[in-house]
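What you see is the complex with one protein chain gone and the rest in place.
For chain A:
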């Protein structure tokens, strides 16, 4: 009986030990994310979350990272930057995440950053404005082209087409206003005059007043609309209603099929700079961005039965920037990972070939943005 008890004891101890060991091995690496899943920016946040969930599953299927599984902890900031500030504290203090990806909007990313810097966790933002990486912030990186690049791309295309006087219509959101400022600077540099500079509220359901003013201003050669989401659709439809036949430019903020579907025939002929993702099939086979873009689009569309957008693709790129750094660092040490992210070199992503430096936490140039136009309800590379 005594022997039996001893045996049982040993067995139990072994069992517990084994359990503890597996628990240690299976202790997942936590990626925290604050995204805008409801509210004004939800059309951006939704594909970002879907992509991150897909990436987690793919990584775990492939055996995890350095032998550890990966887990995603995410919260919705309701498109309110103030809420993002609270939620990121929760991710840092309560969930104890190892990495942060997210911040759908610029406001949210900037609201999160002071706490992230204090906690010293690498952070890749998915938002658009230049302020995220200029001046460089030690722990913050960026996956999406910023507004100045978008502006440069558009203005260069306008210049090549010979447009000298344009009208600009921007929304009053954080993105719209930050981009508007950048566009004004860029226009001055390339010698384009902004003859009309109108703004509108992204929640407006009608902007014909501003557009009528643009229509009635003489000598305007092109229209540049700086907005994203719902606002872009309203403007596009109003442009068609008023019969404005100026060349119509938008930003990469509308590089989604949803924009084309909602705008209908009104979107035909709109020109915009878009990540190559949207036109990957047209790229030459030798392009390193081609296959990975097509793979991402196919996996995403098969899994979610919905169209891909460039916002989800930013999340995909952020994920690969991180996993690439972890593999090189061969550890989950946050300081090391941050350094390896900062030195990401020649990593192809859907937005371009990523080459980061301590001075450049974005690592993309304008070549990753192609001017596309909408033809028969599809994005095609513009000539």
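Criterion: contacts are C-beta pairs under 8 Å (C-beta built on N, C-alpha and C of every residue); 3 or more make two chains touch, one makes a residue touch a chain; residues count from 1.
Rule of thumb we're sticking to: contacts and distances are computed from a predicted model.
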Choices "Peptidoglycan-associated lipoprotein", "Sulfide:quinone oxidoreductase", "Cell division protein FtsL" or "Branched-chain amino acid ABC transporter permease" - which one is the UniProt name of the chain not shown: "Branched-chain amino acid ABC transporter permease"
Sole contact to the chain not displayed, among A:48, A:80 or A:157: A:80
Contact with the hidden chain (one of A:29, A:54, A:100 or A:129): A:129
Of A:47, A:107 or A:275, the one touching the omitted chain in the full complex: A:107
Contact set of chain A toward the excluded chain (per top definition): 37-38, 75-76, 80-83, 85-87, 89-90, 92-94, 106-107, 110-111, 113-115, 129, 131, 172-174, 177-178, 181
